[in-house]
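A single protein chain has been removed from this complex, and every other one stays in its place.
For reference, chains read A, B and C in written order, and residue numbers begin at 1 within each chain.
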Amino acid sequence: MMIQGHFFEEGKKLKYGMVGGGPGSFIGPVHRAAIAMNGQAQIVAGSFSPIFEETLMTAKELGISEDRAYKSFEEMAEKEAQRDDGIDFVSITVPNYLHYKVAKAFLEKGINVVCEKPLCFTIEEAEELMDLAAKNDVEFMVTYTYTGYPMVREARELVRKNILGDIRLIIAEYPQGWLAEPIEKEGQTQASWRTDPKYAGISNCVGDIGTHIENLAHFITNLEITSLSARLETFVEGRRLDDNAFILLKYENNASGSYWPSQVAIGNENGLKIRIYGTKGSLEWEQEHPNFLKLSLIGEPLKILSRGNDYLSESAQMYTRLPSGHPEGYFEAFANLYRSFCNKLSAKKTGEKSDELFPTVIDGARGVKFVHDCVKSSNKGGEWIDASFKIGGED
Amino acid sequence: MMIQGHFFEEGKKLKYGMVGGGPGSFIGPVHRAAIAMNGQAQIVAGSFSPIFEETLMTAKELGISEDRAYKSFEEMAEKEAQRDDGIDFVSITVPNYLHYKVAKAFLEKGINVVCEKPLCFTIEEAEELMDLAAKNDVEFMVTYTYTGYPMVREARELVRKNILGDIRLIIAEYPQGWLAEPIEKEGQTQASWRTDPKYAGISNCVGDIGTHIENLAHFITNLEITSLSARLETFVEGRRLDDNAFILLKYENNASGSYWPSQVAIGNENGLKIRIYGTKGSLEWEQEHPNFLKLSLIGEPLKILSRGNDYLSESAQMYTRLPSGHPEGYFEAFANLYRSFCNKLSAKKTGEKSDELFPTVIDGARGVKFVHDCVKSSNKGGEWIDASFKIGGED
Amino acid sequence: MMIQGHFFEEGKKLKYGMVGGGPGSFIGPVHRAAIAMNGQAQIVAGSFSPIFEETLMTAKELGISEDRAYKSFEEMAEKEAQRDDGIDFVSITVPNYLHYKVAKAFLEKGINVVCEKPLCFTIEEAEELMDLAAKNDVEFMVTYTYTGYPMVREARELVRKNILGDIRLIIAEYPQGWLAEPIEKEGQTQASWRTDPKYAGISNCVGDIGTHIENLAHFITNLEITSLSARLETFVEGRRLDDNAFILLKYENNASGSYWPSQVAIGNENGLKIRIYGTKGSLEWEQEHPNFLKLSLIGEPLKILSRGNDYLSESAQMYTRLPSGHPEGYFEAFANLYRSFCNKLSAKKTGEKSDELFPTVIDGARGVKFVHDCVKSSNKGGEWIDASFKIGGED
Partner (left out) sequence: MMIQGHFFEEGKKLKYGMVGGGPGSFIGPVHRAAIAMNGQAQIVAGSFSPIFEETLMTAKELGISEDRAYKSFEEMAEKEAQRDDGIDFVSITVPNYLHYKVAKAFLEKGINVVCEKPLCFTIEEAEELMDLAAKNDVEFMVTYTYTGYPMVREARELVRKNILGDIRLIIAEYPQGWLAEPIEKEGQTQASWRTDPKYAGISNCVGDIGTHIENLAHFITNLEITSLSARLETFVEGRRLDDNAFILLKYENNASGSYWPSQVAIGNENGLKIRIYGTKGSLEWEQEHPNFLKLSLIGEPLKILSRGNDYLSESAQMYTRLPSGHPEGYFEAFANLYRSFCNKLSAKKTGEKSDELFPTVIDGARGVKFVHDCVKSSNKGGEWIDASFKIGGED
């Protein structure tokens, strides 16, 4: 038994449905497990697979009644929107190239949406989804998981409170090693679709993990990129999309940044790491050791902040489930996003104000824009290009 | 989205009930969240609080029908045993001093039991529960959480495969700092009951965390203790039970051990760490960095094994939910225990053989014996005493 | 007393002199201490300061006879060249802007030279020094200290033996935080000259620490840079030279590189770190933990190689002074360079062949070229430019 901890409530459950996540899916069950950890929402509907029998099978396993196992996402959106006890939100865990179509279908019916990243493939689609969400007053979360870690929330608070002073440098990297060999040729599923433009879009490495860097940096610092220079590279022979990239950036406050995503960096597993340097101090966070945050203030010894301690801000504390020293990980981060999202929906239902933090359709759109800018710059030999992002296509 | 991963199934759900875990409980929701992560069992009954209104409240929140919200655990054991659709198991999350009574009630009805550690307070009680479980052919899991970590499973495999050679030394520690000051006097709940013999039994520090060391060492090495010398100490003035201990041990194979549990070691959060030295190599595992396992073989560089990689044994792989680099933590370890337990129950139902690993009532009894031996030795000034453990009181 | 170790010999001492290193000097005594550690050379002459009384004072302290305390380096070069028992080499520890002049004086007299980095300020000077050294058959070492660490030697061996396969990526950084504030305005000596073009040349950050990255990467991989894109930045207002830089590179084998030197990265002390990724594996070395080298091979657990162990190559072993576990540091690295250099001189004296490794005037020239190329690219807004280096100005 444990020594102390923050209570997290179970309670009136929201109802949700899922598109994707049928037999063989990996990310579908992750979403369901994350939601289950919170005890805030219950799955009641789904269109889990293009093969209806599979949908029925999954529905049965999950205890969903047969009439809410749908043949298509379109049918699901339509019928759930008509029900009095229709779903409060849908979780979209289909392959990337379908995100846009599925999200759009539910948005149009006024159903709240949770969607895997990337939001979609083109800037136009992203703008359309943003517009639809705004017009229909729909909540839309894009699951940039890493923003759910409590120590990332703490990092954000430290920057907000100006503990670091003015930000000068954002140095971030996301090395992985799993694509160092052409495993897509041996039929490894994850590798195959990620390196195929049809399913992955215009970029593999920047699209898959570079955007996580972009989102995390923005989440913590709230700085918008103004220009960037990118080099997308392909090291594995015959591969059709990038597997490594170097991206240099300037931000609105004139800070500089360097992002390095790679999938050919053998020895790295999921090495997302961000360092932020200001005029008064710096911080460092690593995804593989997410319960800790390093803080250096000028002239002082390095401090190692640890999740679950009283010296942390409310922002970190409220997303802590276990006492300090009891490691939380990726699932909890994922669940935290859903917690924020469900809190928001619950507040909205009762008309309460809520300033819950989660990555929205706007963040998703910013990510799409970022990928496009990187590809554009790279195609011009790494030329510096304007990379500002404006909500609502004002640009 | 993630790069690869091991699929974990949702499926035919077992039914369970809970005793304890009402409003304000910390560990009850942890159990429920852990079970929910697996999607293998569904809560259908409970006696969550001595106050029936609270039980009703929790039942409602959890979607349990009113007729299965029970006034007492005795009633619950009786009625559930009579139902055709009665619970497959009960999870006991009441305060420690009630474990024995509650467990006994369900054992006598032939209902499978999951119980928090410590199993009970006296050796006689422990033997009685062991006997009852054996007689009634009931599965009984004691939630020594740390045995659920995949890299602990890997450690066990490495020892079993004789990678380390003959074990010579087990060096383990479990420093915490949270009781360095007399916070029980300020009404901190967790501190208050843990330092009160009525609720904690004959030991605080050894009983609460020393037993985790004992269990972990036994789980990994399968070695039985033969004798020990213990010094239980109380550093905080006025405290009624131990808050630090030094325990030296000999094992059946003539290996030596040293266990150091402490709650006054400021700067430590939940610092369980075990190092095992053999004639050919050694390994080291730390609870606060549970995804890694250090392995040293004589004459070779240190290796850092990382969860989720193909070079690990099946034992570790089958308890892995996320790809390497995506941190798993305490919840997953907890959920893994339930997964083993539920797998076992499911197999039993269908008559399949199953060699699922989880800490049983025997491990619970071994722990109770260990605490008593430590207190006994300490009361004799640290004298070395026989500390062998025999199942079924053959001693 | 220690458990084992590699014997290092004292023996027939070479004779050396020093230019610079008088009262108040920091690096002069470091050179002398490093040389003293080896017991291979003895100081017998010097022109330690432009103020002759200070030279006399230092000479007396060091036990140098008065007639070999010189008023000027020119006089020293001339007189020592005439003596039968003249110095075997000179160590130049004067401010950077004097390196060229002093080195040239001794080269012209055929005296072997050790010179601090940077070798000089212009490419023309560098070529002249290279030519002179070649023409007069003089040994010339530039003290790029980090190449003296045994685990850097091991890294070089691993690359040479093709353990990593073909090199794809060189990711290196050298963050420091000491210039995050305008301390040069408060008269901090080290900061003042480093940020003054007169004393530091055309670059501060790239010249001072960026070149260490360049040299280390070349030393380990033996790859020549073919082109680069650099952004030199100045974050501290009023500072006249760069204090941060981002450099992207391509190498002759088509590998890519990223170097990040910074002096405004608060929280970093001397954070030189290099990671090299190949088609079969990777390695990582950090200057602040120099006794260890991380090695990852595809599909295997991370290995931590530790200095002083038998599994290391001869190249690392021969530069090890202490048994494993007894930390060696910066001084030993420095001393190792002098050891290589003195070994070379001794071998030359006796006509033996010697393949001792140390950074030469060619490496110094390569560094000068690198700094110029970075400044050139940066001045063009980070344009990619040809950055190949050819010995003897064949370009």
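A few notes on this one:
Quick note on the criterion: a residue touches a chain if its C-beta (ideal position, glycine included) is under 8 Å from a C-beta of that chain, and two chains touch if they have at least 3 such contacts.
Keep in mind the model is a prediction, meaning the values are calculated, not measured.
From the options B:Asn244, B:Gln287 or B:Thr320, the residue with contact to the chain not on display is B:Asn244.
Of the listed residues B:Ala81, B:Leu302 or B:Met318, the one in contact with the hidden chain in the full complex is B:Leu302. Touch with the chain that is not drawn comes from one residue among B:Ser192, B:Ser256 or B:Asn343, which is B:Ser256. Residue in contact with the omitted chain (choice from B:Arg231, B:His289, B:Lys348 or B:Lys376): B:Arg231.
Residues of subunit B in contact with the chain left out of this view: 168-169, 171, 173, 177, 180-181, 229, 231, 233, 235, 244, 246, 248, 256, 258, 260, 262, 264-268, 275, 277-282, 284, 294, 296-298, 302, 381-382, 384.
The chain not shown here touches subunit C at positions 1-5, 7-8, 10-13, 24, 26-27, 29-30, 32-33, 36-39, 42, 61-63, 96, 116-117, 176, 178, 188, 190, 208, 268-271, 287-291, 306, 308, 321-332. Against the chain not shown here, subunit A presents residues 295, 299-306, 309-311.
In this text, only the chains that are shown with their structure count from here on.
Here A is the chain whose Cα centre lies closest to the centre of all protein Cα atoms. One simple way to say how far apart two chains are is to compare their mean CA positions; for subunit A and subunit B this gives 34 Å. Mean C-alpha positions place subunit B and subunit C at a centre distance of 56 Å.
The residues of subunit B that reach two or more other chains are 306, listed in rising order.
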